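A protein chain is absent from this complex, but the other protein chains hold their places.
Take a look at chain A:
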Amino acid sequence: MIEVRNLTKRYGDTTAVDDLSFTVQPGLVTGFLGPNGAGKSTTMRMIVGLDRPTRGEALVGGRRYDRLDQPLRHVGVLLDPGAVHHGRKALDHLRWLAASNGISQQRVVELLEQVGLGGVRNKRIRALSLGMKQRLGVAAALLGDPQILMFDEPVNGLDPEGVRWIRDLMRGLAEEGRTVFVSSHLMSEMALTADEVVIVARGQLVKQTPMEALTENGSLEDAYLELTSGRGL
């Protein structure tokens, strides 16, 4: 479970996240929606301790992320697939991540095969396509077999086969009882993937609701635009 309580982040006079509270339940795929600049990425970064909240707190499995001894065993994170050393081989990238959390090197090899990167594991990351980098990021998130997973725009750069793969992966992870929290701008994709949605605008919670309740009178896109109308940047 992910619990966000009164989370606030200010940069000088600008409030990126404003007293945001919501809970992400296990066993569901929870979509995180909002216009550009709504504070989605900032919220995700605060959940994993990358950015310090001005106020409030975010807990994963009841604890702060930065207090977890081997965090990758509890939480899998894909925030920016480009945040890697591009001169390192794909295999070595996962090897150091595994070493940092006491995860076996065998798991690395298995995962590379699982995400379809077994054939390019000895290629340097700069030589991988955007979709391959995205798959490498997913592999990094899955490395510690965590119960909680967070993906920021995971289908960016993926071809239709890759989009189907990540959708099935997230659905499968949720069906195993894991907590899956995913942000995306692709409403059609969210409608197919998410069981619940958290919608934010200007750093504030607009609505948290089951997907069925949101789409019973139309498409997710229509409902989303109606809820966020006039709340963009």
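Points to keep in mind about this one:
Going forward, contacts are C-beta pairs under 8 Å (C-beta built on N, C-alpha and C of every residue); 3 or more make two chains touch, one makes a residue touch a chain; residues count from 1.
As a convention for this text, contacts and distances are computed from a predicted model.
Not shown: a single chain whose UniProt protein name, out of "ABC transporter permease", "Biopolymer transport protein ExbD/TolR", "Lactate utilization protein C" or "Protein FixC", is "ABC transporter permease". Of the listed positions A:L79, A:V155, A:V200 or A:L220, the one in contact with the omitted chain in the full complex is A:L79.
Considering the full assembly, A:D51 is the residue among A:E3, A:D19, A:D51 or A:D195 that touches the omitted chain.
Among A:G102, A:G177 or A:G218, the one in contact with the hidden chain is A:G102. Even with one chain removed from view, chain A keeps its contact list with that chain: residues 45, 48-52, 65-66, 68, 70-72, 77, 79-80, 83-85, 87-89, 92, 95-97, 99-102, 140.
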